[in-house]
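The other protein chains are all here in position, but one chain of the complex has been omitted.
This part shows chain A:
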Amino acid sequence: MNEAEMATNYWPLLGIALVVIGFALRFNPLMVVVGAAVVTGLLAGIDIIGVVEALGKAFNDNRYISVTWIILPVIGLLERHGLQQRARSVIESVRGATMGKLLVIYLGFRQITAALGMKDIGGHPQAVRPLVAPMAEAAAEKSHGELQPEDREKVLAMSAATDNVGLFFGEDIFFAIASILLIQGVFESYGYPLTPLELSVWAIPTAICAFLIHSWRINALDRSLGRRTP
């Protein structure tokens, strides 16, 4: 180890710890992030004016990430004219299916609409509670008779889980979404220019795996309910 390496200043790492602790303690995330940035810069030996300038420049350079919100008037206008209700009708049209089939269809529907930029179609208050969960419960009872309380809980929880899995592993296929542009911004600041589409195509393999794994689990739950009822 030479002299320069021995003199490495490890203090800037405290900024990372601050992010983790601040989020875990539920402080306002914007304050946590800016606080961590200021501390990291100061500990790296930059003066306070320099830190504020660095933060201002970095925020300004990454403005394109927040451009994505200009889609809200389009979505809002469609919601005003019944977009959520339309999504419900689509889901309701599979009435009569088994619980397994119903939830697998909902998973695919959620992944595809999220991948096309409609990530607010679905969701727990809008779709799961009023529609998907009761339909899944009814379908399970139709196949397997009345459910034990703990089995009923599993069916309802699986409905909510299906919404989450569908959203998380569909939305990143849409290129104009904050997570993709955040990845782009971070890599750009380290000197690796990427394009949103280059990144979002790499969400596709995981989306397929998520569909296969979660579909298998939904059907496994449906089968296990069948085994338990006399």
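Heads up, the rule we're going with is that a contact is a pair of C-beta atoms (placed from the backbone, for glycine too) under 8 Å apart; a residue touches a chain by one contact, two chains touch by 3 or more; residues count from 1.
Keep this in mind: contacts and distances are computed from a predicted model.
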Chain not displayed: protein name in its UniProt record ("Membrane protein", "4Fe-4S dicluster domain-containing protein", "Iron complex transport system ATP-binding protein" or "Phosphoribosylformylglycinamidine synthase subunit PurL"): "Membrane protein"
Which of A:104, A:118 or A:135 contacts the chain that the document leaves out: A:118
Interface with the undisplayed chain - residues on chain A: 5, 8-10, 12-13, 15-16, 19-20, 23-24, 28-31, 33-34, 36-37, 40-41, 43-44, 46, 49, 51-86, 89-90, 116-118, 120, 124-125, 128-129, 133, 153-154, 156-161, 163-165, 168-169, 172, 174-176, 178-187, 189-190, 192-200, 202-203, 205-206, 209-210, 213-214, 217
